[in-house]
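Every protein chain except one is present and positioned as in the full complex.
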Amino acid sequence: MFKREIVELNMGPQHPSTHGVLRLKLKLDGETVVDLEPEIGYLHRGVEKLAENFNYLQALNLTDRLDYIAAVSNNLGYIETLEKLGGVEVPKKAQYFRVLLTELNRIASHLLWLATHALDIGAMTVFLYAFREREMILDMFEMYTGGRLLTTTFRYGGLKEDIPEGFDKKVKEFIKIFPSRMEDYEDLLTENRIWKKRTVGVGVISAEDAINLGLSGPVLRGSGVPYDIRKVEPYEVYDEFDWEIAVENGCDTYARYKVRMKEMRQSLRIVEQALEGMPEGEFRAKVPKTLKLPKGEVYHSIEAPKGELGYYLISDGKGTGPYRLKVRGPSFVNLQGLKPMCKGHMVADVVAIIGTLDVVLGEIDR
Amino acid sequence: MSEELKNNPSPEKDKKEEVKAKKPVEGEKPKPAAKKVPPKPQIVVAPKEEPAEDWQKELIKKLGDDVEEAYVSVGEFNIVLKNNENFIANFENIKQHGFDYLADISSVDYLKFEGAPKRFGLSYHLYSMNMNRRLRVKVFLDENEKVPSVMDIWKTADFHEREAYDLMGIVFTGRQGLKRILLPDDWVGHPLRKDVDKVEGREEYTAKLVRKLREED
Partner (left out) sequence: MKGLVNFVKTFNYRDLIKGAAVTFKHQFKKTVTVQYPKQRLEPFPRFRGRLTLLKDENGEDKCVCCMACVRICPTQVIEIKPGKKEGRKTRYPVEYNFNMDRCIFCGLCVESCNFGAIELNNEYELAQYSRKDFYLTKEKMYLPTPKVEYRK
């Protein structure tokens, strides 16, 4: 008797809940999502093409701008790719400090995710609290590198500069404060009935589907797959620390929330151990001033806050820059999970699911 | 670069044109330095080793004649596959062998690369969740050569293949919705190809502009 009509709705690219310039073409039956197609590329800067015209050190700047929330992780992945091909031994002190900074960055990234995800769903208070703690970490970055967001942190063979005086004091202060702050967030959200109603059972994806779709990071671990590159293929000195992979079996938005909360606690554990075990010594290996790498190709991936961040580097052995640099951004691949997750849900849940995927458009569009 | 600045202190129009034309060469900054050192710089090549482990040999045996080359380089196991009618079946074989996670598909233009058999290359980076091993499968393609899509095996290939089509112009057959992903739909050309040079006009906003404006004042 009543004619059912499919309505096409355009969400974004300028929408506060899309966390950047992401445009979604939604097909709606009433308020239920029937089909969805992400339109990306609004922030495409041609990072891979630019890298071919740069030398290895200059290209490091480009990696900052991929996932600008977690610039340190991006730097680490890129520098490690170079080191893998160049075969250089990094001093222990540099390795410990790299781990420390990367884990702090992971906490900062997850805090930003928590803040914006909660804000999307309607919990404003967490947003303010999480930014307060993130500020402490950004202060540490500023103290060490001079940049707050685009850090350009590491260098081939070690660190850029030695660790400044008073840095450990700042980290210790953070380690002391952060667990109680974590409890505050958990008090506000974990048992909250509104939060649970908005997240439990929303955006379900099974483990097989998640692996087939190439999802990684907390999204995959929220589906019960214990895949964390820090554990399965340890880089730097991650195998020396005592920590666990955060896994949840819920497969939904709530499980992914819990994974990230657990992960922040584990990261804090690693930070604590890295600070305690920091050895004395050189912070940079002896490397030539202009970097030249042997002819060959290498793929190296690390566990960035968003998932598996891979760099595929080809060097022709002649130039001092990459012949080809391909970035496997975790957000780019994770975005493919949006369609199967959203099908059958309401429009308001799309906002929650974008938040739970934790996409950064700088990395998707490159 | 310093000599050039001396030669062109004033922004005359035709001279500026020259600078523009020179730009792509100038882009590779270390070049002037390379001229001073011996004319033929020695190229160090990362060594290629024979695959030694059992699972590697087993996989090569399973794929049979379709393997063109298999080697270990920088600790990574590479298999070069032929682009023939068995292409999809081979990938299904590889997946059955345990490589259930497709991390990445990278497209490469080997136009200016020495020692590549064909112009384009595709690298499939695979990971096995159970065995905790990595594998790279490579395919070389001529210009205008098409390659079957692996989207039926790994759904994640969708975005990767669209990106390879968009930026490198590699066409995948046997799949739907192969369209541009990062660039606008009406874009002409494929920018990651090596015969596409830098976009002109970029240099206008660099330090030369400061000089130009000051001389205008």
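Labels A and B are assigned to the chains in the order they are written; within every chain, residues are numbered from 1.
As a convention for this text, a contact is a pair of C-beta atoms (placed from the backbone, for glycine too) under 8 Å apart; a residue touches a chain by one contact, two chains touch by 3 or more.
From a predicted model like this one, the values you see are computed outputs, not experimental measurements.
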| item | value |
| --- | --- |
| Sole residue of A:8, A:31, A:89 or A:161 that reaches the chain not shown, by the stated touch rule | A:161 |
| Touch with the omitted chain, as defined above, among A:188, A:291 or A:348 | A:188 |
| Sole residue of A:78, A:144, A:227 or A:257 that reaches the chain not shown, by the stated touch rule | A:144 |
| Contact residue for the chain not shown (choose from A:135, A:173, A:208 or A:244) | A:135 |
| Residues of chain A (touch criterion as defined above) contacting the omitted chain | 54, 57-58, 61-62, 64, 125, 129, 132, 135, 139, 142-147, 150, 152, 160-161, 164, 184, 187-189, 191-193 |
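As a working rule, only the chains that are shown with their structure count from here on.
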| item | value |
| --- | --- |
| Contact set on chain A toward chain B in their complex | 40-41, 44, 46, 48-49, 53, 55, 84-85, 211-215, 225, 227, 232-233, 290, 292, 294-299, 301, 308, 310, 312, 314, 316-321, 323-324, 326, 328, 332-333, 335-336, 365-366 |
| Residue ranges of chain B in contact with chain A within the complex | 27-30, 33, 41, 43-46, 73-76, 100-104, 106-109, 112-114, 123, 125, 129, 132, 134, 136, 154-156, 158-160, 167, 180-184, 191-192, 198 |
